[in-house]
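Note that one protein chain is taken out, while the other chains of the complex remain in position.
Here is chain A:
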Amino acid sequence: MSELTLTVMRLGFLAVLWLFVIVAVQVIRSDLFGTRVTQRRVAAAGPRRAPDQRAPQGRRQQPPADRSGGRRRRGAPTKLVVTEGSLTGTTVALQGQTITLGRAHDSTIVLDDDYASGRHARIYPDRDGRWIVEDLGSTNGTFLGRSRLTGPMPIEPGSPVRIGKTVIELRK
């Protein structure tokens, strides 16, 4: 092997190694994008997005589809989803066990919320398989829809249960 070939290979390899590092950093840049603005009216915004096929846009259009499909179906819900508050996105599978909510560490969902009590509420299935939400004497109350709970109430899939800044709902 000639000296020149070896030198070219040596420098070429270093260049390729650094290229990998630089490409990796470019991939990370996607984390630093600021905020996104989503139109809630999908129909009005549809044509404007169509030409742009990059990955982030593809993700944006998914949630509306989920909204129309996931909520209307009837039947037993299979999971509990946190839709607002610091825990947004957390899901808990509903498997017949009681779910407790509150700031206490042993709760199923530990709320980091100044407006929540230590043992705030619980959600449990009754004999017919319906899911019931019950306020456990919390200070600031639990709201099902817009009404404050005074006793155990069955939850329909999709109706929001609000505790402080956190909103949860049952999904199929």
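Keep in mind that, in the parts below, a residue touches a chain if its C-beta (ideal position, glycine included) is under 8 Å from a C-beta of that chain, and two chains touch if they have at least 3 such contacts; residues count from 1.
What we mean here is this: contacts and distances are computed from a predicted model.
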"Nucleoside ABC transporter membrane protein", "FtsW/RodA/SpoVE family cell cycle protein", "Light-independent protochlorophyllide reductase subunit N" or "Nitrate/nitrite transport system ATP-binding protein" - which is the UniProt name of the missing chain: "FtsW/RodA/SpoVE family cell cycle protein"
Touching the absent chain when the full complex is considered, from A:Leu87, A:Ile132 or A:Met153: A:Leu87
Contact with the hidden chain only, please: which chain A residues? 1, 5-7, 9-11, 13-14, 16-18, 20-21, 23-25, 27-28, 30-31, 33-41, 44-45, 55-56, 58-60, 62-64, 66-67, 81, 83-91, 105, 110, 145-146, 158-160, 162, 167, 169, 171
